[in-house]
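Just one protein chain is left out here, and the rest sit where they should.
Up next, chain A:
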Amino acid sequence: MSISEIAKLRVGDMLEPMTHNPISRTTLALFAGASGDHNPIHIDVDFAKSVGMDDVFAHGMLGMAYLGRFLTSIADQRNIRSYSVRFSSITQVGAKLKCIGKVIEITDTSAERLMTIELSVTDQNNDVKLIGDAVIAFQ
């Protein structure tokens, strides 16, 4: 979105959601290598079973990276001041993640106008996987 489009948003407005392809085992293997998080719980089903899980599950940071893409599709990355999430449940293989955003606050500081966006990621069953928020500057 351009700065002028962002400036038209009001508190309570929902942003156009972003949906991602289902998470495959290949994605998890590639993300382990690409992200540097080699924890076998995400890539080795034998290890996952040995610690009591039924299967491997996605890196929390993969969901956060998808949500980051959603955020940078809204605002120029240079205008993002903060970005925080809580990982509320495990994301399973096959999950089709949807990124959701809602404007919850607009405040003025001496230097800039800031918009707080409430963020969440849900799967195809509407189970919440990540919740968080981001603050972007837009004026």
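The definition used in the following text is that a contact is a pair of C-beta atoms (placed from the backbone, for glycine too) under 8 Å apart; a residue touches a chain by one contact, two chains touch by 3 or more; residues count from 1.
Methods note: contacts and distances are computed from a predicted model.
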{"item": "Name under which UniProt lists the unshown chain, selected from \"SufE family protein\", \"Autoinducer 2 import system permease protein LsrD\", \"MaoC family dehydratase\" or \"Cell division ATP-binding protein FtsE\"", "value": "\"MaoC family dehydratase\""}
{"item": "Residue touching the undisplayed chain, where the options are A:Asn39, A:Thr107, A:Gln124 or A:Gln139", "value": "A:Asn39"}
{"item": "Interface residues of chain A (partner: the chain not displayed)", "value": "20-21, 27, 30-31, 33-41, 47, 50-52, 59-62, 64-66, 68-69, 71-73, 77-78, 80-87, 90, 132"}
